[in-house]
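Let me give you the structure first, and then I'll get to my questions.
Only a single protein chain was left out; the remaining protein chains are all shown in position.
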Amino acid sequence: MVGIVSYGGYIPRRRLNRMAIMQEMGWYIPALMMVANGERSMCNWDEDSLTMAVASARDCISGFDKSTIDGLFLATTTPSFSDRQNAGIVSAALNLRDDIATADVTSSLKSATTALIAALESLKGGDRRTVLVAAADHRKTRSASFYEMWFGDGAASLLLGRENVIAEYKGSYSLSVDFVDHYRGQGKAFDYTWEERWIRDEGYAKIIPQSINGLLKKYGLGIKDVSKVVYPCFISREHKGIAKKIGASKEQVIDNMHEVTGETGAAHPLVLLVSVLEQAKPGDRIVVASFGQGSDALLFEVTGNIARLSARKGIKGSLENRKEETSYAKFLKFNELIEAETGIRAEAATQTALTSLWRNRRMILGLVGGKCKKCGTVQYPKTDVCVNPKCNAFHAQEDCEFSGREAKVMSFTGDYLAVSVEPPAIYGMVQFDGGGRTLLDFTDCDLEGIQIGQAMQLSFRKKYYDKERGFAGYFWKAIPK
Amino acid sequence: MSTGIKDKVAIIGMGCTKFGERWDAGAENLMVEAFEEAVADAGIEKNQIQAAWLADCFDEIHLGKSALPLSLTLRLPNIPATRVENFCASGTEAFRGAVYSVASGAYDIALALGVEKLKDIGYGGLPNSGSNSGSLNWLWMPNMTAPGAFAQLATAYAAKYKYSIDDLKRVLAHVSVKSHANGALNPKAHLRTPITEDQAISSPMVAHPLGLYDCCGVSDGAAAAIVTTPEIAKKLGKKDLVTVKALQIALSNGEEIQYNEWDGTYFVSTTKASTAAYREAGIKDPRKEISMMELHDCFSITELITYEDLHISQRGGAPKDVLDGFFDLRGGGIPAQVDGGLKCFGHPIGASGLRMLYEMYLQLHGKADQRQLKDPKLGLTHNLGGFPFMNVVSIAIVGKEGV
Partner (left out) sequence: MAVYKYTHQALGEEMEAISGHYSLQKEGELPYKGRQVYYYTGYSVVDTSCCGPGGCGFALVIGYIVNWHAGKDGGGAYISDVEPLSDSGERQELTKMLMDQTHVQQVNFWTPRSIA
């Protein structure tokens, strides 16, 4: 049996109240009011598709033996690099084996379902044990556009395999048509979009039903044989219209999450699928479909194993970890839609020594430290000489992964002088359970909420962006547990 | 068996520029200003100097690398010249090089000169090195500044010794009040404004709980010392010699930041360097024997904790000494920051260690005017570069010959 073994989700903690956009930009585009209900998720300034993909993947594989992961697909339309495999960065952050197959699946909002089909099909005949699919998107939009209202940031991941399957893969149906509702040309920051009414009537309303109906027909099922159907469509009214067209009842369809996150791009079909899996019962048949120059539809049947899957944050847990953002200016600044003064001090050199990054890839991307084989001291980073003054053994350390460890705050501060996108820069010394300590930036927290002794966890984040060369540097930060 | 440096070298001349925002002067002008005073004070010809050491920290923004700027600027007669850099201990390192060179017998007379020109970068503060701070550091070290790092020292110290932050702020305020009072008496100091404890307490936070008066600034300046052996000094007609009693440097090895032992309330390096310095100088009870100090008060909390790391105050007991006035100019204890310290005299990194020695030298010769202490015998200087959890510390003790 081939299918889903585990799932994970990630929605950034910050939610921009859409009325904040309305308040600032309503004078300019009054019609925005139409979609100004609820809130949209927004990346923190140190988050992007890669960091969200890593967060959802970590959630997904928690409790699993990651040495069985033989492949990783990353689906996104907003990769950090055009030529440097982004999936490889995710793999390094997860500290997966080097001898696995990785691929970016990109350039379409249906990338995630395409990756999912490819991964599942590859498990059928081959010798792969498990394959991870991570999907994330962080799309930039013009200020005061409807898309700014509709879009949100988020990620979801699925671990696929042949054992302990919680949802069996029954099959898929794909449509590939060059229906250009929007496109993002090379080197362009924003989508160019055609008339909404056309997108709605000729795009969503036709292509998704065609895909779902094609799937059901292929496997000899009717819509009544299906428990849940999930598909994206940011136009809420049309989302309901599609349900009608395929003959699905209200109970069979889950909503498009406009109220709580907005549409999370390529990740959205998986975000919706994870939301359904979080409530699924054995025997449920689930159809997931995507939309993007065609559509993929997949059919899953939930098994009894679902009850045995250990609790994870998922989409539900991510949604609960929420901080309302009422400052639209912050959203603009985080997304670099306004050019704010940074001062001459911020003009410092930002080059990355790729040789150094390669030598220290496990330390930096995987947060791998060392454990001394002579004295047992756990330490970060791993160096040639043990830090224990009573030991100081040379070349005696083995790899020791820190990213999954809990840490306690030993000291911290809020620094108003450090160059920061959102002052104060909060950082401090943390002490890991099981040994080791280090200094880390803190993120996703408020200064007032941090205390000595507080439990923290690690989060993979963007550490810097080298504008001149277009290089995003990643490292780990501490966030409250 | 090593015998240390005690009384093997004498300082025969010193010079120090006025510190401040020296828009009028480049690093080269500052070097000349300090050198002219030192060489006149020593009463020698420039060509009698046989070797030279130059300290500057941010060479990339003013002098550039190597000791060539010193040799070129002073037009030294092709003698050996060496540039040293060890964060805020750079000035003391230059002094150490010069002192050891004459102690070894390799040279008769040597020069140590420290300079820093920081006001040529277009913004306040020290230069931000970014990825030039080390290719691996750049990939993982947090985005931090010194006030943030030292603020953590203050909160950890208060927690350990059960001082409320309010009380600690009062103590830190007094540390600053004392330095400002001293700086006001010093014509070469960058800032000469006395303050009250309430004014210090009322200043806003830079990094909680460190306020505006708890943080040092940036200054331009240079200082220089000319050293020789006591024998040569006497042949040159020098009397009442000021000799070097101890020179110690200690550096972190990563234990503070990586090993789960250090509790974040003191400086490991200072504790070790001071013990070694007292041993070298033959000092048994520093609280009784040291006459005066110039400490690295980059932050008020650094100065407070350094009193303890120097084994002058008991652990947790420095606040009481501070409030008792033990470190005040006329407090009857050991006056500290006699010239105003980093927070008033100023802090051109490469010059700071030598500037501290300059004040000790003036005091020992009875030339400190309004700040003059009664019959000082031993003076201690201390520099700390880096962060509480990873630093370079230097300690120098100088005093009257025979003490």
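Residue numbering begins at 1 within each chain, and the chains themselves are lettered A and B in the order written.
By definition in this document, a residue touches a chain if its C-beta (ideal position, glycine included) is under 8 Å from a C-beta of that chain, and two chains touch if they have at least 3 such contacts.
The shown structure was predicted, so the numbers you read here are calculated from the model rather than taken from an experiment.
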Residue among B:E60, B:D120, B:D166 or B:D285 that touches the chain left out of view: B:D166
Among the options A:A243, A:L417, A:V430 or A:A478, the absent chain makes contact with A:L417
Sole touch to the unshown chain from B:L74, B:I195 or B:L380: residue B:I195
Can you name the residues of chain A that touch the chain not displayed here? 343, 345, 416-419
In the full complex, which bits of chain B touch the chain not displayed? Write them out. 21, 123-126, 128, 145-147, 163, 166-167, 169-171, 190-191, 193, 195, 197-199, 201-206, 212-213, 215-219, 298, 319-320, 323-324, 342-344, 346-347
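The rule is simple: only the chains that are shown with their structure count from here on.
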Separation of chain A from chain B, taking each centre as the mean of its C-alpha atoms, in whole Å: 50
Which positions of chain A touch chain B when the two form their complex? 343-353, 355-357, 360, 363-364, 377, 379-381, 383, 387-389, 410-420, 424-425, 427-429, 431, 435-441, 452, 463-464, 473, 475
Under the touch definition given earlier, write down the residues of chain B that touch chain A in their complex. 121-123, 125, 127-132, 135-136, 138-145, 147-149, 151-153, 155-156, 159, 205-208, 253-255, 257-260, 264, 389
